[in-house]
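These notes are about the structure you will find just below.
Only one protein chain is missing from this complex, and each of the others stays in its spot.
Here is chain A:
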Amino acid sequence: MFDVIVIGQGLTGMLTAIWLKKKGKSVAIVHQGTGKIIQSTGLMDILPGMDGTIEDLIKEYQIERWNDVFIKESIESFNMLMRDLGYPYRGDVGKPVEVITGSGHIKLTGLFPETIVPFPKKGNIAIVSFKEITDFQSEYVKGNLQKRRPELVIYSVNVSLGKNSNRTMNQLDAARLLEKSDVRKYVIAQIKKYFDKKVIDKLDLVVFPSVLGVMEWKTVLNEFEMEIGSPITEAVGMPPNATAIRLNEFLKKEMIRQGIRLYSDTTVISAKVEKRRIEKINIVNNKFNNLKAKNYVLATGEVLGGGLEDASLSNLFVVGATNDSKVTRYGITGGIYSILSSYEAVSMISGAYSHGNTIKGGDN
């Protein structure tokens, strides 16, 4: 018997589970595979797929109950968690900033990790791509960026990681290689050589794909900044983005360290409901089994998730994208919405926070 069972292991599921555990609840996560966090950018956008402000978010999703105090508290809680885990985020959801994407477009985001730098309006920019990583091409990125920002001076450079591979390499492969100091030295030497040849001495930003290390991101970032002598940013694009993998890894590690029980590769097939309460859920992983909890959190996302979305169940909290079909205009949620929605469920389950109009469910 757990206090809470969270179904789904994406951003929403993990945040909800970790915060509940920190409030002293016994928590289990039941999940079929990883969440869509693996395919995400790791950036906390306000309106994914669109440029918008927090006011637009509230209007769009009709969540007026999320007042300024609640938003501030949720975001602070997220920032504190990520700082403790060693992957701090910065930014202000009241003032979204422009960042560059892996296709050379500019988009707005709310919170972003330290490997990301807001994109300047003018100045000298260099874009670095790797011969081995086909998902990110500096010439292509430059072309798109130049159209949008004609006033920028843009250099594009293509360097090699110097490692042979028996498979098509992705950004994560590059991120892991760049955690090795010999690979970094090899890459930095090529970049410096290019800059020397072009007589570039002052750059406002050097753009990389999302490859600046995984758990060792700080070492990789510091060395690149120091050696190149300019601010560095990752441009998030085709998954897997190292920005997202770090977030996933840090959250997952925290979840397990805190003693949250993981029921992996497990599907929820049905639930026993009595008097509008879920008594237990029936699960299967080769063998059939059942699990009991006082409260249940459904964090399965919407596009490929879903499940027990019955609003009339009193001990079921439906969070994240599963909450309401209105939140998936482009089939994407995540980001700020996930943080706020998770925090709200945690507040309600732990009885620590109440703000009138409630989300679905509500038994303490």
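Simple rule for what comes next: a residue touches a chain if its C-beta (ideal position, glycine included) is under 8 Å from a C-beta of that chain, and two chains touch if they have at least 3 such contacts; residues count from 1.
Just so we're on the same page, contacts and distances are computed from a predicted model.
Asks: Assuming one chain is omitted from the figure, identify its UniProt name from "RNA polymerase subunit sigma-24", "Nitric-oxide reductase large subunit", "Peptide/nickel transport system permease protein" or "sn-glycerol-3-phosphate dehydrogenase subunit C".
Replies: "sn-glycerol-3-phosphate dehydrogenase subunit C"
Asks: Which one, A:153, A:189, A:256 or A:269, makes contact with the chain that was left out?
Replies: A:256
Asks: Looking beyond the chains shown, say which of A:134, A:165 or A:270 touches the absent one.
Replies: Of the candidates A:134, A:165 or A:270, A:165 is in touch with the missing chain.
Asks: For chain A, which residues lie in contact with the unshown chain of the complex?
Replies: Chain A touches the chain not shown through residues 28, 32-36, 38-39, 163-167, 169-170, 172-173, 176, 239-240, 245, 252-257, 259, 261-267, 283, 285-289, 304.
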